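Note that one protein chain of the assembly has been removed; the remaining protein chains are unaltered in position.
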Amino acid sequence: MPDLYHALTLFLLLNLGAGLWRVVQGPTAADRMLAAQLFGTTAVAILLVLAQAGGVAALRDVALVFALLAAVAAVAFVRRAWPQPEDEHDRP
Amino acid sequence: MTRTASVFSRFPLPRLLAFALTWWLITEGAAASWMIGAPAVVLATLISARLLPPQRLAWAGLAPFAGFFLRHSLLGAVDVAQRAFRPARPLDPAVIDYPLQLQPGLPRVFMLNVVSLLPGTLSADLEADCLRVHVLDAGQDNPAQLAHLEARVAGLFGLTLTHNIN
């Protein structure tokens, strides 16, 4: 199993890296926020796998915090940081 | 005082148990943690009872709903995955209006969230009693699927809808 855990972690990390393309591309701020969503879910998955692989129970608590933080970040973005209306050059 | 009395008379025991279970799980059963956990659980129950009045929940319907939810969210993921994998990227999106019968409150919020996890539907907006749903495939019978879900949610909260579209 350990090999599988590490391969899985690496795969999820690469997956995350590919998602960065959407941050670069946009075109709207909402599209960039989607990548942040992806980061939240993937980070939780990676941390849970690493917790099991290394027998580090505390990493599950880190995953829990990540899950909460991703939600808070998204809400803060929608309520506070999202320009209204979207900038013209940001339009798709 | 009456307010204190009403808080205690409506003290929701199921919620207390749910918070206690949550604490027990996140501490992975550490016995010493209950020094902090017990007061936290009681406090959380009191505050939540104040913010959200106790809800009726058809406990017997919980397991069937969980089964329905797991099956359909898996179907939803498979559906969207094959659309993402296929080179042709088959999408035919549309926005449809769905008149909600569920009254404002927890059942409606619950429905709003579940809609986004089921096959091909995403709750995009809510105006008065009308739910705007973004669908991936306008060719599917999305309204029937939504009506089925709404009836299921109503059943879970022990409500009956006046008329069923199905």
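Read from first to last, the chains carry the letters A and B; within each, the first residue is number 1.
Basically, a contact is a pair of C-beta atoms (placed from the backbone, for glycine too) under 8 Å apart; a residue touches a chain by one contact, two chains touch by 3 or more.
Just so we're on the same page, contacts and distances are computed from a predicted model.
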Unshown chain, UniProt name, "Protein N-acetyltransferase, RimJ/RimL family", "Paraquat-inducible protein A", "Cytochrome B" or "Monovalent cation/H(+) antiporter subunit G"?
"Monovalent cation/H(+) antiporter subunit G"
Missing-chain contacts mapped onto subunit B
22, 24-26, 28-29, 73-74, 76-77, 79-81, 83-85, 89, 91-95, 112-114, 116-117, 119-120, 122-126, 132, 134, 136
Hidden partner chain, residues of subunit A it touches:
1, 4, 8, 11-12, 15-16, 18-19, 21-22, 28, 30-31, 33-35, 37-38, 40-42, 44-45, 48-49, 52, 57, 60, 63-64, 67-68, 70-71, 74-75, 78, 82, 84-86, 91-92
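Just so it is clear, only the chains that are shown with their structure count from here on.
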Residues of subunit B touching subunit A in the complex:
26, 28
Note which residues of subunit A are touching subunit B in the complex, please.
57, 60-61, 64
